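Only a single protein chain was left out; the remaining protein chains are all shown in position.
Residue numbering begins at 1 within each chain, and the chains themselves are lettered A, B, C and D in the order written.
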Amino acid sequence: MIRVESLHRHFGGFRAVDGASLTIKTGSITGLVGPNGAGKTTLFNVIAGALPPTSGRVLMEGEDITGLAPHQLFHKGLLRTFQIAHEFSSMSCRENLMMVPGGQTGEGLWASWFQRGRIAQEEAALLKKADEVLDFLTISHLKDEKAGNLSGGQKKLLELGRTMMVEARIVFLDEVGAGVNRTLLNTIGDAILRLNRERGYTFCMIEHDMEFIGRLCDPVIVMAEGRVLAEGSVEEIKANEAVIEAYLGTGLKNKDMVG
Amino acid sequence: MTENATMPAATPSAPAPFLIGEAMTGGYGRGADILQGCTIAVERGEIAVIVGPNGAGKSTAMKALFGMLTLRTGRVVLDGEDITTLSPQARVAKGMGFVPQTRNIFPSMTVEENLEMGAFLRRDDLRATMEQIYGLFPILRDKRRQAAGELSGGQRQQVAVGRALMTKPSVLMLDEPTAGVSPIVMDELFDRIIEVSRTGIPILMVEQNARQALEIADKGYVLVQGGNAFTGTGQDLLADPQVRRSFLGG
Amino acid sequence: DDAKIGVIMGYTGPIESLTPAMSDAAELAMIEVNDSGKFLEGVTLVSVRADSTCVDSAAATAAAERLVTTDGIVAIMGADCSGVTGAVLSNVAVPNGVPMVSPSATSPALSEVEDNGLFFRTAPSDARQGEVLAGILQERGISSVAVTYTNNDYGKGFADAFEAAFTGTGGQITLTSPHEDNKADYSAEVGALASAGGDALVVLGYADSGGKGMIQAALDSGAFDTFALGDGMYSETLLADLGGDLEGSFGSVPWAEGEGADAFAKAAEAAGIVAESTYTRESYDAAALIALAMMKGGEPSSAAVAANLLDVANAPGEPILPGELGKALEILASGGDVDYVGATNVELIGAGEAAGSYRYYEIKDATFETVSFK
Amino acid sequence: MRTLALFALVAALILGTGLLQSWNSALLILNMGLVSAVMALGVNLQWGLAGLFNVGVMGFVALGGLAVVLTSTAPVPEAWAAGGPRLLAALGCGVAVIAGAVLVWRRLPKRLRGWGVAALLVAGFFVYRALFDPAATAVEAVNPAATGYLGGLGLPVLLAWPVGGLLAAAVAWAIGKTALGLRSDYLAIATLGIAEIIIAVLKNEDWLARGVKNVTGLPRPVPYEIDLQQDPGFVARAADLGIDPTTASTLTVKLGYGLLFAAVLVLLLVLAQLALNSPWGRMMRAIRDNETAARAMGKDVTARHLQIFILGSALCGIAGAMMTTLDGQLTPGTYQPLRYTFLIWVMVIVGGSGNNFGAVLGGFLIWFLWVQVEPIGQALMAVLTAGMADGSWLKAHLLDSVQHMRLLTMGVILLLVLRFAPRGLLPER
Partner (left out) sequence: MDVLNALVALANFVLIPAVAYGSQLALGALGVTLVYGILRFSNFAHGDTMAWGTMCTILATWGLQAAGITLGPLPTALLALPAGILGAALLVLATDRMVYRFYRAQKAKPVILVIVSMGVMFIYNGLTRFVIGPDDQNFADGERFVINARDFREMTGLAEGLALRSTQVLTVVTAVLVVALLFWFLTHTRTGKSMRAYADNEDLALLSGINPERVVLVTWIIVAALATVAGVLYGLDKSFKPFTYFQLLLPVFAAAIVGGLGSPLGAIAGGFVIAFSEVGLTYAWKKVATYLLPESLAPEGLLQLMGTDYKFAVSFVILVIVLLFRPTGLFRGKSV
């Protein structure tokens, strides 16, 4: 689905992404892990068109999509969420979701004046869909609350919810799990699996919770210092010495000193 | 509110806890009450962990303890002194340190300046503490001249915790300190938190990585819809099947 | 009974430092009329001030509208800047049949405006002064000059007229460069003018604004030593601030030969008004003319002013100087004729604008010394 | 509810003016209030809806004014003969050079394009000046005191309003294409600068609209008062109503303008409301809230910004044309940022940004105050000094300063209103 070829992204002299090459297979749920500052988010930003690469290419099903604008990629079915929630803070949760689908009739100025009937129909459908998503995310009681007033975790849920409003082909999830309650995260995991199996979405997700990764992802790609360090199944990764040293660590040292 | 499995921690006979927010009720501005009579307390040398679903009011409870929203009822007591009406700054002066969940760094200042700001009220030499923090989060040493806003998500989180540690607080409150940090750093962080608490400083934290957090916790609170749903030792809560199922992800 | 006269001046805005003296001068004339006790049976002139802002036509129009329809003024002494004057004239004065006498709107374009016989001005159109100033330069044997003018209808019209007259007689203009008033810095203009060169710099601007800034910048950088000044530059403060350096500069200013101006200066001084400021004389005359026209018409009405203004301003009749308004009223009361001379040697030509006589002065020992009258 | 109450308040203020001062004043305030409301609506579209900090309102208003001259004045055949075609050729050449430069920038490889564009622009500039300067001089030499410009098309003046909108829209397009990448205050200063440039062109290009010499006596869409006063039928009707003919005529004319303006405002307001309450408005608000996220959600932020920038500017252009028609003259020297940009912003913010009705309300209210603070300030001073001894220094000084109370009063009222309604009188939702 996506192929990244020796991608570079530098900030001044700093090489945040330093020649990463990787492939995301169609229909897979690929995990992307790595220490803080490995360049994962930067890689996402480049793929999703939010940052131009310093060099290298990104291909989507063979088509060169390097440097396309985010909105163009959206219409190609490439969606992403943000690590730091980017909600539309002065709009209600419902509106946050309803604005997502592209190609709404009512987004044309002319139509907004002269095709009120058609817009009303579309809106009704959107509203239903948005309420379903909110229900699923367990925040339906907040549908009219301004998104800016949500709790940290709720914002991340909303972020995820936006990707559920449209038919996507590939979704990039940047730490959806961070700050989300584990019980709810399991439900979200189920949903991701369902979307993947039933609707054929491809996922690529950055996550630090190895349990969650282990439940969903195959393969897992490990990044470090802007490059791909290892790739393989979760088990392989967990056993990889280099990965343990750079990323996983060996657990708490002082644990026995408390309690 | 769900059933109250255990009594709130503060029992009249025991010595009063170092920091306690008692029966706090209140919300943001003129909105509805978010907190509904919730009680949170932490003793000297203890780690208390708050868990609960998203939007339960965990962050709100922390802010309430810190005086960042006005309580309609209830009170906050620090070391025997009622501080319910003190301003947040005054509470900082009294030695409370806090890492908020969001917006917890100074984005346009360098990492080092962020740490310095943490020690704003300190007049002694900061270098030793700063070294300790660089030792804890080595990446920050490399990035110390970089603007904190340019860091990765996990790096920012490390800056935020580092800033609070710089205060040399007498009580430390952390709102999801491990959100977005890699496992190895998370372990380091928990290690450090244990170390800090062993020096006698009470630590109160909100965590979604609840399993790991409760393992090192002396006391755990489960908050649901602004009220205490369960309270117990960390191990108690981990062992409670209902708590596991509904809040810890099975 | 009161007869109200609107005094519409830009009390705020770019010429706010000129307007208080102008209004005071106008009111001086009204006071003189009232104090004489000889004005129309028991009628007192009352001045009603309003802000023209000089630049905001809409606000000026609104203010004028209020004066006319609410306060019931019978004539307008004003407005000051040509732009707002045109707006007030066509939007308020003409529709309501209220006459206007402007002391300072000198744009040549106002000569041709549709005014229904209601617009007069005591300041001459700049077309005339351009010729006068060009003549002075020729007289002094200066044949190459650089010109700077304030970028509004006054400055532009003046500069056009001057340029035509000066080049017509064989003079050479090295560069004509406008300047905006009240700007922070004039080095750019002075740099360009200095590079273009010329024996003198002709400054057609305002003494307490851009014109002074230009002169100061030119003096400071040593670009020019001699300046030829238009009427807007005639001001005591210019001498006070830059006097010593202006030695040998010269200029023209609308003026009457001796008498009238002196009389005004004396009257003004007695009343504690700055007489030497720009357009104070014109303002006094404008107000005086309005009063005399009412007297002549026998009633404090707009129609009386419009119908009789030219009559009292021009010959035949007894010449009237400032301070002699009482005498004029007496003459008019007895059915006689007056020829108002006033502070500026008023002579209204055409559709009611000043013919303009000018004083050619030179600056010596930090004072304006008259060379001749033109 | 609040909306109704506040509009009723404005109505009461204007009616009060009619009763206490005069109906002419009241109508005049109403008319300029209508024009201001259209401008405020335009700014509100840009700021309230899309978060674009456009501080170049003055420029677009002035362009509307220019449109009136270009559309409705009679052409000057002598000037056309003197240099019209050559002038048009020069302008065409200028546009071609710029278009060429854009093309070069797009086509040439990165290393070369800077130099390529610079070379083309410099060369083009000289060609342009060579063509343009003599033509402009020739045109301007044609009877400068009365004409000295090319004149307009001699079309009905009402046509100038849409033309003003189009002209402003065209310029907004060009500005938007270049400057809309800027954010907040950086966009503000860029637009402010561009507005200054537009005014500089209007002031200095005499061949276009006489520059600072002003164009006066513009045609009107309503009859002249004088004509009405001389029309016996009208005088008779006025007498029937018991009004004297002068007053009747001035009122009729103002009422005529008022109806025209009101029609425009109502039409624009309805369109703006429809758009605001549709998915289009929602999309715009989303873009305002968080551009990055809106982009990631498939919205073409750049295109939408351009669209709304053009729309808002067009409204300002229309309003500018209306205003110039009302004034009957174009006076470029009077365009000052304080009056034509910042006062409009005050209207939007005081009214309540993001709310179309708020903007309209602000337009009326602030204009009313702008006009009425003068008498209010004077009254204030009269009250203040009433108790003082005649001839005291302080009293004299205070009375001397009465004119400065105008702006001071404006400031005080502004602060008071914002104190009690910090988000505007009619906040967004």
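Basically, a contact is a pair of C-beta atoms (placed from the backbone, for glycine too) under 8 Å apart; a residue touches a chain by one contact, two chains touch by 3 or more.
Since the structure is predicted, the reported quantities are computational estimates derived from the model, not experimental observations.
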item: Where the missing chain makes contact, among the chains that are shown; value: B, C, D
item: Which residue of C:Q129, C:N151 or C:S302 touches the chain not shown here; value: C:N151
item: Residue of D:F261, D:F309, D:W345 or D:F368 touching the missing chain in the full complex; value: D:W345
item: Candidates B:D33, B:D79, B:E113 or B:E195 - the one touching the absent chain; value: B:E113
item: Residue of D:V127, D:L155 or D:L182 touching the missing chain in the full complex; value: D:L182
item: Footprint left on subunit B by the chain that the document does not show; value: 66, 68, 88-89, 92-93, 98, 100, 103-109, 113, 116-118, 120-121, 163, 167
item: Footprint left on subunit C by the chain that the document does not show; value: 13-14, 16-17, 20, 151, 175, 177-180, 182-185, 187-192, 194-197, 208-209, 212-213, 216-217, 220-223, 237, 240-241
item: Residue ranges of subunit D at the interface with the undisplayed chain; value: 47, 53, 178-179, 181-186, 188-190, 192-194, 196-197, 200-201, 203-204, 337, 342, 345-346, 349-350, 353, 401, 404-412, 414-415, 418-419, 422-423
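Operating definition for what follows: only the chains that are shown with their structure count from here on.
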item: Chain whose averaged C-alpha position falls nearest the assembly-wide average; value: D
item: Between subunit B and subunit C, centroid-to-centroid distance (C-alpha), Å; value: 76
item: Centroid distance [mean C-alpha coordinates] between subunit B and subunit A, Å; value: 28
item: Computed distance of Cα centres, subunit D from subunit C, in Å; value: 31
item: Contacts with 2+ other chains: residues of subunit D; value: none
item: Overlap residues in subunit B, where contacts from two or more other chains coincide; value: none
item: Touching residues on subunit A, where the partner in the complex is subunit B; value: 11, 33-38, 40-42, 83-84, 138-139, 142, 149-154, 157, 175, 178-186, 208-210, 246-255, 257-259
item: Of subunit A, residues touching subunit D in the complex; value: 48, 50, 69-71, 74-75, 79-80, 82, 86-91, 95-96, 98-100, 102, 104-109, 111-113, 116, 119, 122-123, 162
item: Subunit D contact footprint on subunit C (complex, rising order); value: 11-12, 16, 20, 49-51, 55-59, 61-63, 65-66, 68-70, 82-84, 86-87, 90-91, 94-97, 107-109, 111-114, 116, 127, 151-153, 155-157, 160, 178
